[in-house]
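The complex appears here minus one protein chain, its other protein chains still in place.
On to chain A.
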Amino acid sequence: MSETSEGANVPAKHPLEILPPEDRTSCSKASITFNEILSLEKTTFLFPEVLPLLAAKNIPPFNFLPKHSKCDIRNLRLVCRTWRTAIDNYIQHHPCHFQVEEASPTTPINHHHGLKIKSATTFSHPEYLSSFHREVSSYTGENPFLSRHVILTDVNRGNVQNSNRLWSEFETLLSLWGSQIWYFEVVILSDHFFFQIYTNIEECLALMPNLKVLVLKSMEPMASRELEVDWLSDLVLVRPLTRLEHLEVFSARLLPTPVMNEALTKFSNVRCLQIDKDNGLRHEYYSYDAENLHLPNLKELSLPLITVNDLRTLEKVTWPLETLTLVVSCKEVQVDDGQGDLYLGLDITDILSCVFNKFGERLKNFTIKLNGHNRWKAPIIQCANISLNLNMTPLLLEKLFVRMKCVQMKNIDFVLNFKELKQLSVILDSYQVDPSLRREKWLQLQKEGEVDAILKFFSYMEHMSMYESNLWELLPNLETLEIKLKANLRLSSKFTEHRFIREEYELFQLINQERKSEF
């Protein structure tokens, strides 16, 4: 009774005071009365739902194009709390932060890449860090980073003092705000910074326990310094890396082997692992011991294959890969009896057998990049009549991407093993054997090499007449074929792109049939 009498004295609350913001959209649609009550609030509570649609339309200020600064985004954060939260959530959780592949002629920059780069806070000069610290002294909020993406790089690579100051200031920042950083990228441009980072890597990562993405990139080859970094082996023994439980993506370029060993052991929850190095999974001096690594969540892997040992190691791992990118270095060539240079490195049949025997049951996306090193002579990869002796069926591969840079294949018959294939992309980069040869001549050579092939592919590229190829019949699920060509050796040469789709092939067939019936 007393509760009732007390309640009677309390003025009735307005529905907006008791209705949680997340329920307002649904309630406004429930009845005309509710809609009227909430009508004035619509521009507030609908904004979090509308924001991704505006961004998907690639309109400013959400497209982060160079002509638009972050100014508009800053204004929007000041409108009201709901808008600020919506913008912060959108930017901080955007999938672009998890995409670590850099733009290249074959993977152009999209507007999401712009969002990632422009929303990140980049520290490249000690002065900027100093001013950040001055500003932050009066800041009482939780997180000072717009996207929680922080990039650290030493632009003044020759200046050791600057590099020391940069690191010292950054350490202070980490001790204050390290736990707010979700995405961390280090770009190492100098030897001095290289040693500074890796001497302090344990402490640095320990201050960022909530990291989801970690990118460690050295821009100059440190591989020749492997023996110099022996001390790192000892260091990681004395000061082992912190286990990063939230880390989903780990990308490392030219990472010293001892650190890589330690990292792969400690980052056991990673979903995506990208290794970019002059050396593959194994190295002459150190072993990554990949076969002993338990990475139960690893779905995406990108790594170089250099030696047969790399391949043998890959055969032993037990990772549930769905997406795999292999960068095969085609270094070894020899001149044969006038037929042209031959590639004598890793055997392509071996690579494909290993990949599909081991991962074929789950693998949906496979990229193989064959990188030659001599732009003037593209060795021919002998891969005629590849037939994969596979233990398991069916193969689930849906997307296959083959890039040949400074190498050539005689045929790509191996794709016929993938009956579920929906998308095939072939890139021929720097394919011309000799600058004096015209493209037609090169294609003629390909045609001759393809005489015994089942799949007529390269020979039909001559006039881009891919709808006349038997590809569409032999791969019944193929929806899209993309071909990119670049006849290199001239600075001005650009990729030419061609896209073929099944609907057009079917139309082409129909027209052909009609023509035949007319005859």
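The working rule: contacts are C-beta pairs under 8 Å (C-beta built on N, C-alpha and C of every residue); 3 or more make two chains touch, one makes a residue touch a chain; residues count from 1.
Convention: contacts and distances are computed from a predicted model.
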Per UniProt record, name of the chain withheld from view ["JmjC domain-containing protein", "S-phase kinase-associated protein 1", "E3 ubiquitin ligase complex SCF subunit" or "SKP1-like protein"]: "S-phase kinase-associated protein 1"
Per the touch definition above, residue among A:61, A:126 or A:372 touching the missing chain: A:61
Contacting the left-out chain in the complete assembly, out of A:115, A:146 or A:368: A:146
Residue among A:74, A:93, A:246 or A:316 touching the omitted chain: A:74
Touching residues on chain A - with respect to the absent chain: 28-32, 35, 39-40, 42-44, 46-47, 49-50, 53-54, 56-61, 63, 65, 68-70, 72-84, 110-111, 118-119, 121-122, 124-125, 128, 131-132, 135-136, 138-141, 143-146
